[in-house]
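Take a look at this one; I'll ask things after.
A single protein chain has been removed from this complex, and every other one stays in its place.
In this document, chain identifiers A and B correspond to the written order of the chains, with residue numbering beginning at 1 in each.
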Amino acid sequence: MTILVRRSNLVIPATQSRMVRWAWNLGADAIILDLQDGMPPSELETARDSLKPAVSMVAKGGAEVFVRVNAHSVYADAAAAMCADLTGIVVPGPESAADIAEADSILNELERHAGVARGSAEIFPSIETAAGVWRIREIITASPRIRQVIIDEAELAASLGIVQGSDPDPFVYARGRLCIEATAAGVQPIAVADPTGLGIANLGHDDLVQTATDARNLGFKGMVCSHPAWVNPVNEAHTPAESLVDYYTQVREVFAQALAAGTAAAPFAGRMIDVPVDEWAKDVLAMSAACAARDAEKQAASEMARVWQDTFGLA
Amino acid sequence: MPANDKIRRSWLLVPVSQPDRITAAPNSSADVVILDLVEFVAESDKPAAREMVADSLASVQAGGAEVFVQIEPDLMLADLRAAVWPGLNGIVVSRAETAQQIAEIDTVISSLESERGLLPGSVEIVASLETAPGNHAGFEIATASPRVWGLTLGRADLIMDLRPEPSGEIHLMQYLMQRLVTIAAAAGKTPLGAWWRHPDRGLLATPDNTRAAAQRGRAIGFKGSFCVLDNQVGPLNQGFTPSESEVAAARSIQQIYADATESGTLAAVTHEDRFLTADIVRQYTNVLDLADACATRDMFKAAAVEGRPVPVP
Partner (left out) sequence: MPDHPRRLKRSGLTMPVVTERFINNAWHRGCDFINMDLEDSVPPNLKDVARNLIKESIPVVNKGGADAVCRINHDLMEADLNAVVWPGLMMVNYPKAEHAHEIRRMDEIITRLEAERGIRPGTIEIGANIETEVGVTNAYDIVSASPRIREFGGASGYDMSRDLGVEMFVQFDQFVYGKGEVELTARALGVTPHATPFTPNLTGSVSDPDRAFAEADAARRCGFRIGGGLHPNVVEPQNRGFTPTDDEVADAHWVIQQYRQLSHTGDTWLQTQDASGQPRVVDRYEAARAEELLQWRAACEERDREKNEAIARVRAAEASA
């Protein structure tokens, strides 16, 4: 099974042309162009007009690109985004399978019009209400287009009449439910990189890595980053560390030797290496290889983009 | 967005069988008085207690409180006949376990409403999910009748025998509380409860611990809580009302956002290195709305205590 490496999902407001031009260079695995709620109609119209070039622009560094559509204008927003460089759309606030089915049929039609292979655009549901949390299973299994899912904790907090905070943490149940249900359904659970809504003003690199590591240790496979400063720490936290890779490489060697010698358990570094440990080692090494491949892909794309820029002065 | 039309922060459980507690109830400043026929009335006193409900309904409302009666499913018919009289706001169903129970209770309430001249559909239900089957069936219970207004865990800690962990948290309660908040909000109902810790056993806690439990409860989505002692009422009212500093912070964030959106695009409003998006600002607007609604409720109760005529909120 191929591993979907989508550690950092960076949100860029679609109307911010300076940020749109700059985002490809930040190392994000995915970029979400946000058509924000509450934009005045004229601003939204302008944003839609420049959406396809923006999608291609932010994809230059090898990032996959999503567009976050508005709940009340899914068709128009998705139509404005649909192009070969688009990975998928973020659908805000689904509460039932029917909500996903609607987005699914819209994408079918748009793909036909655009000559894009049917089913190629992903749906990335962004759960915003308790009803969505409760009916998570029917939502994420409603379309094969769904490969990852998130709970938008700021929206969920607003819908529950609470203010996001960490003491006490209001979303232990919701996050746990997301991780268990999504993983069971073969869909990747994605976390919010700013879980307490406190911003990053007072956090250093290590704090950011620790926050991202804690999320990974709940079962999340990546994070939506509302600020570019999250991208590198999130990538780091969701990539197996070199020391871990070394350790498990040795574990696999020790276990292979043990098998060759006719036993399925061998001591190594104070621990008994058996089948389950070897299985764990395989997982870590596979994840490490997948991350390395993804990073190489992004690096190649970025280098190409820079060559074009230097040679032809293209921004 | 949560509705604030009914501010019900403190729910004081008063045994109907104890006249002195009934007399004291109007001075408690409770948003809701629950006349209890279940937990705090000895089995042998229950028939006599039922006789006292009708007269107590009016007297406990003298302080501006609403009044609910707590019944149990096994004695549903006798309890409801004793409780459903004009003036009753609702019924607390203790140990609610199935949607079927709620449907049956709904039917009995409907016939008593028409028989006794209450507005049809006016009597609300709070389902108390105090057992494991009740919690398992929580969403079905919440959606079993349009009368269901709220859900609570009631005395689940005692009835399910959930005990303190070494951390002081009561085993399984974090999971059950957040599950209940999710179910209630998903069904469009109000979650009630407070985040009690050891030694706040069975709704018995000091005033300070009660206030802290209410604040923690409000932080995860609860809107009010049951209590059993008069001196817990004030702390619950306080804990479920936004504090002055919360209100001030909310006003300032709202102002920053309003200024920025007036002057240009709303895409990149920042406050303390954080993008202020519409959803975040909405969290703070909710705080201000709740503070206003609480103030209105408190004015109404104050007027009632002083015997001034007040409009029904």
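Just so it is clear, contacts are C-beta pairs under 8 Å (C-beta built on N, C-alpha and C of every residue); 3 or more make two chains touch, one makes a residue touch a chain.
What you see is a predicted model, and the numbers here were worked out from it, not measured in a lab.
Although one chain is not drawn, the whole complex shows that of A:Ser105, A:Thr263 or A:Gln309 it is A:Thr263 that touches it.
Across B:Met160, B:Ile183, B:Ile253 or B:Leu290, the residue that sits in touch with the chain not pictured is B:Met160.
Within the full complex, the residue among A:Ala97, A:Val172, A:Ala229 or A:Ala290 touching the omitted chain is A:Val172. Shown as candidates are B:Ser28, B:Gln70, B:Asn135 or B:Asn209; the residue that touches the absent chain is B:Asn135. Across the interface with the omitted chain, chain A contributes residues 137, 172-173, 175-177, 179-181, 183-184, 214, 216-219, 221, 259, 263-265, 274-276, 279-280, 283, 287. Residues 15, 17, 39-42, 44-45, 132-133, 135-136, 158-167, 171-172, 174-176, 179, 201-202, 204 are the ones on chain B that touch the missing chain.
By our rule, only the chains that are shown with their structure count from here on.
By the touch criterion stated above, chain A contacts chain B in their complex at residues 13, 15-16, 36-39, 43, 128-131, 133-135, 152, 154-155, 157-165, 167-168, 170-174, 177, 194, 197-201, 226-227. Chain B contributes residues 1-2, 139, 174-175, 178-179, 181-186, 195, 216, 218-221, 223, 246, 265-268, 271-275, 277-280, 282-284, 286-287, 290 to its touches with chain A in the complex.
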